[in-house]
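Missing here is one protein chain; the remaining ones are kept as they sit in the complex.
Right after this comes subunit A.
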């Protein structure tokens, strides 16, 4: 059941290519052997079990059909079944498997070609590329065709080794930088020094410090994986002073990468060399976005499997036998066609869709790379846009603090929740606002560890206030983080926001959800903390702000998740959802499309009945876009909202108009009011400076 459904809904997306085996396409196989492997037509005929005239026909047809155009052929080669199985089994971003046997060229040279091509696919202008050393790395560097992407930088991944080998880190990095017309950053120190003290001294040198800084800025790294057999690179580069050293301390190690050692599970094996090694640490390696491992040969199976398990590689270039060995060693069932003796067959036609199955809606177009990396990439871009406001905690894209230090003795304010609501939550970090924000996956609460990191960053002795929307996931995760913080001696108080009036009747105020009104509540909480009030007062005032805040929203279209790129619920062309939530969940009531004024009236009637607005009431007003709705339409909506408030005699202290709390790309809007008393008005208008919210 599930499989057929998965097929129906899992149509093509950017990260998945249709599987295709060499054996299914004899033209492609023949073309590869001829053009890539340099085999003669007779050799191909023998390999494929065909007559020579058939091979000639294949090759000419391959030319006619454009299969020998490298970019097309290679795209299809990437989808070899083994590569696809590797991608599925290890969750790789990409995998390229080359045939193990291939004419006269050595496996290392052919891996070099494939590695160079893979590097080319992933390389973009202005990137910083790290490269390790070794035979295969030199083959990669040598195979990269000259290209001229702007502002590339190549960084040597480790310090230097003995010059007795031709494939030293310097040689490899230099060769690659020349091919790419890139700036090269060497590491001007040995990879292994004699004493830990020497390393510590060297690392204080400004020149080396600057070079090591480049290593922490890698967008991509190309690395080999070394087995620990006697003549492997790791030995020939003089890593182990003596065999005893290896035996005693690295008994559990099965492989080495960037001069470090890992065991069969991919866990770092720490030995005496660690304190003496100068280069990219394994933890930092895992933080590099694109980690291209190029390595093949059957003896590499344990080392490669360990590297995959440890997550040190997310793009793999290897050969068919090695890939199969890795899959088998990891307990996967390998489906591999015999490539050489398969009779020519036409490609399998796509299965016809089941009768009566409605066609799925078209994919929504989005600015995306890898959908799975969408949140990290978005956070990185926002962090880069607003360095004066926000900064990472411990290098995380998901635990973010204010860029400027908070005054000592101030109550810390931590907010957070799922991603997909930007500029919520990180736009409300800064002086007079929150001190730290924990960011989850899309529409999913952040885990406790991350919230705890925020809490610790925000704590300066006066306690920490947690404020977040009332969703079961957020409540559970913040609660656990709060308990952990208490155990560390940080006093934590919590306010959950419940401004969404559409969710349930007023009698269930505490059960309601937090939506766009969060913005007002965060603002008031931030201002209270900024006044250096004690924790109990900050908590009480924030509770009061929550009780005074009311929101109602209308959705015109459903938003869509980056991973599915399909609308998250079905809405007819002439239908709208009244009281829609901010997670793509449908609203409480479906209605026919109506004019902007009618929508505004629907919302205002709801708010009037809840918020007790009467002549002389003073409010803050937020007319918020849910993600897709333009400012122009917000203006149209706001016009009527103001008319209704004026008719009621309500005084609007200030109006905020724009995308403040969104639901991905949903079209629609929400209106929030905060009913002000003297204290709340004073705090609402107090100066603050977040990138999405500034007063004064």
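What we mean here is this: a residue touches a chain if its C-beta (ideal position, glycine included) is under 8 Å from a C-beta of that chain, and two chains touch if they have at least 3 such contacts; residues count from 1.
The working rule: contacts and distances are computed from a predicted model.
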Hidden subunit of the complex - UniProt protein name among "Spore coat protein CotJB", "Dihydroxyacetone kinase subunit L", "Cytochrome bo(3) ubiquinol oxidase subunit 4" or "Pyridoxal 5'-phosphate synthase subunit PdxT": "Dihydroxyacetone kinase subunit L"
Options A:90, A:397 or A:550, residue touching the unrepresented chain: A:90
Residue in contact with the excluded chain [from A:174, A:441 or A:617]: A:441
Hidden-chain contact residue, picked from the options A:120, A:196 or A:473: A:473
Sole contact to the chain not displayed, among A:133, A:503, A:550 or A:693: A:503
Residues belonging to subunit A that touch the chain removed from view: 1-3, 5-6, 9-10, 90-91, 265, 308-309, 311, 331, 372, 418, 440-450, 471-473, 476-477, 480, 502-504, 513, 561, 563-564, 566, 568-569, 579, 581, 583-588
